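Excluded from the complex is one protein chain; the other protein chains are retained at their positions.
In this document, chain identifiers A and B correspond to the written order of the chains, with residue numbering beginning at 1 in each.
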Amino acid sequence: MLKIAVMIKQVPDSQDISIDPVTKTLNRSMARNVVNPPDVNATEAAVQLKDKYGGEITAITMGPPMADTALLQLMGMGVDNGILVTDRVFAGADTWPTAFTLASVADYLGGFDVIFCGEETTDSSTGHVGPGIAEFLGCEQATYVHKVEYEDGFFVVTRDIEGAEETIKIGKPAVITITLNANEPRNPTLKRKIAAYKKGVRVVTNKELQLDPACIGLKGSPTIVKDMKTVPDPVKNPSKLGVEDMEKLVSVLIEKGVVK
Amino acid sequence: MPDYDAIVVGAGNAGSAAAITMASKGLSVLLVDRSDPPGAKNLSGGVLWGNDLARILPKWQSEAPLERYIQNKKIGFLTDDSSIIIDFKTKIFEENKVGYTVLRSKFDPWLAKKAKEAGAMVIPGITVESLAKKDGKIVGVVESGDTITASVVILAEGINPRLAIEAGLREPLQDWEVSVGVKEIIKMSPQKIEDRFNLTSTSGMASEYIMGNLKELNVGAFFYTNKDSISLGIVSPMEQLRANGVTHTYDIIEQFKEHPSIAPLIEGGTVAEYGAHMIPEGGLEMIPKLYGDGYMIVGDAAGFGFSNGLVLQGMNYAFLSGILAGETAVEAKGRNDFSENFLALYKQKLEGSYVLKDLKTFKDIRKVTNNKNMYTVYPKMLESILLEMLWERGQPKKKVRDILSSCAADLNLSKLKTATDFYYIYRRM
Partner (left out) sequence: MIVDIKERLGKTKYDVDKSYAHITVDERICEKCPHHFCVMACPAQCYTLQDGKLNFQYEDCVECGTCSVACDQGSVKWTFPKAGKGVIYKYG
């Protein structure tokens, strides 16, 4: 029986984020919260693994209290346990303390044979967290994976590498990050959702974890964000797109092998 | 033992009201909605009259996400070139504040949250696939092959009640039973809205129009102010659309927006959302059998709506029917009797309330809304009268009586027809 974890993050639906025409800042006020899309693919990968080889799945998120709905939704898909890591001291974390905290939680829960992550998030999209967890736990990792099999105690995974794919074999325990659209996530069912809402999620705070305050949250974050700028839309200049230029453009593209 | 005392399908106004009523009396309740968050697929014009809501949520006015209270109500007739508007502003509205504009995507999740706080289990994002039947009784709901059981299922599915139809609890909808409502949200700054419509930061305006500028089509239109947007749209009976056969529903709303008296009101605004939904139009005749062994039907699913071109209501009927079904279930639980015989109490309660009384009073309203003259000829007639009376063009003036008869002649109407029309409209409204 495999012990499987999925790390998931609740993010504002990217479709709902607009740029305020006046202040030019991101307006997230109308945004609905959703599970980071590749994390749903990661969950599906975990559920498929469980269906085939048996196991127990724990979904873990570090986030605000309202992130429980994200866990409940995934429990509706077949995740067994939901862990909400929430505490004021975790707030403001960059990727280093995020990975550190999540790795510590995995360890605290007794360790896992495999930890699934999404390839990256839609709200910050660093892609650091999965590999970070692997490094903190000192386990093997495979990134940008779209296919996972389990054979003789090894995970056989197929990764996207630019323009091709490779299949590799990694040992246990492993961190595997799953690409967006790697699979077709199943729908939650009413019966599973009812069970999830009845069971609820387990809340874990730092009182329980006892992590060094210097290594978590804003304090533990080496990144200092000095300033944020909204990049203006590139000015469109239709006069530059004459038909002649178009033909030239196409021929250059063919030359370079971009289009056939 | 069933899994729940009650399962409510649909967390719209009716479903959440039923769930709150039952859960707050200690019944175990499952409320399932197909959208996540609940209500994100619902659409109303948006004037909510909250008298009934106050029965279960006395503090709704301070807690609910409301837009603006209705300070004045306008009714108008549009012709090609003109608009004739009655602007009704009363201290009574201002003092009572029971009518508010709402946006369903904000209001419905709040109402569902209230159901959760009352103790109901609220499950969003699940479409119930069918009803579970046993020995002719409704015993639960089915989804992904699993059956969840309850002593009673309350069907609050809204105007397109797939489950009730599939289970044979009502006939498929016919043209005469529905109207098509098309709506847009126009974004506009609160400042502009308040200046343009002469409002304060909390007050709002609701207008309904009869579109006399559409040939061969009876269409009502609405125009409401929200905090920082306008809700506007059209309501067109399916029968009319089919008889007309050449007009796209999505063009009618643009014709409304383009009208010389509407265009300036939305100038400077931008379209933020487009949507559509059906509206019950059939009145008393479309109401199915409202209860049976193990089920009750509430809200739009039961056809509880009222529209006559100038008034558009359904949310209030949804609240009240949901509450009455909820109360019936609470009593049924006390007797442990969810049979058709006992649930007949729901119908009795409805008959004692204004829901069925209104529908009985206005049972012939479709004859008015389907009366072509009402939408095309009479607005034109009003326009002619006002032109004769108010337009100084260096000609001798006529008496109203003479204007009327010359109008009727111009418009090819017999006096008798006009008189009987007015008599019928008067009787039925």
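What we mean here is this: contacts are C-beta pairs under 8 Å (C-beta built on N, C-alpha and C of every residue); 3 or more make two chains touch, one makes a residue touch a chain.
Just so it is clear, the structure is predicted and the values come from calculations on it, not from any experiment.
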Contact partner of the left-out chain, one of B:A276, B:V311 or B:A344: B:A276
Per the touch definition above, residue among B:D5, B:D52 or B:E184 touching the missing chain: B:E184
Footprint left on subunit B by the chain that the document does not show: 34-36, 39-44, 103-106, 108, 124-127, 159-160, 162, 172-175, 177-178, 180-182, 184-185, 226, 229, 231, 238, 241-242, 244-251, 254, 257-258, 263, 266-267, 269, 271-278
Those residues of subunit A which, in the complete complex, touch the missing chain: 15-16, 30, 32, 184, 187-188
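Basically, only the chains that are shown with their structure count from here on.
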Subunit A and subunit B: spacing of chain centres that average the CA atoms, whole Å: 42
Residues on subunit B engaged by subunit A in the complex (per definition of touch): 30, 32, 36-37, 40, 121, 123, 125-126, 128, 141, 143-144, 146, 148
Touch list for subunit A against partner subunit B, complex: 32, 73, 76, 187-191, 193-194, 197-198
